[in-house]
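As you look at this complex, bear in mind that one protein chain is not there, while each of the others sits in place.
Entry: chain A
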């Protein structure tokens, strides 16, 4: 059963090391749970089988792929927030997530 207080965050990026870093940083917050996807296909699969609250579109995800993932999220649950993650590390990640979760 899903922990209701837990925020599930799908991070999509095609750079394995950076993706691993992002997931590690997300999981440092005990209320956040990071799930990685290295491609559009992996992201689609994660979205089909998990309840996702937030999607981070990271490095290597072009605009077309980002739009497809965003459209899929909207069709699954319009409350899923999709945003572009910049920087690839700890600098902006926390404020991006907090800003998105607060409706910013």
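In this section, a residue touches a chain if its C-beta (ideal position, glycine included) is under 8 Å from a C-beta of that chain, and two chains touch if they have at least 3 such contacts; residues count from 1.
Everything that follows uses one rule, which is that contacts and distances are computed from a predicted model.
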Per UniProt record, name of the chain withheld from view ["Cytochrome B", "Iron complex transport system permease protein", "Pirin N-terminal domain-containing protein" or "ABC transporter substrate-binding protein"]: "Pirin N-terminal domain-containing protein"
Chain not shown, touching residues in chain A: 13, 15, 17-18, 21, 58-60, 62-63, 86-92, 94-95, 98-99, 102, 104
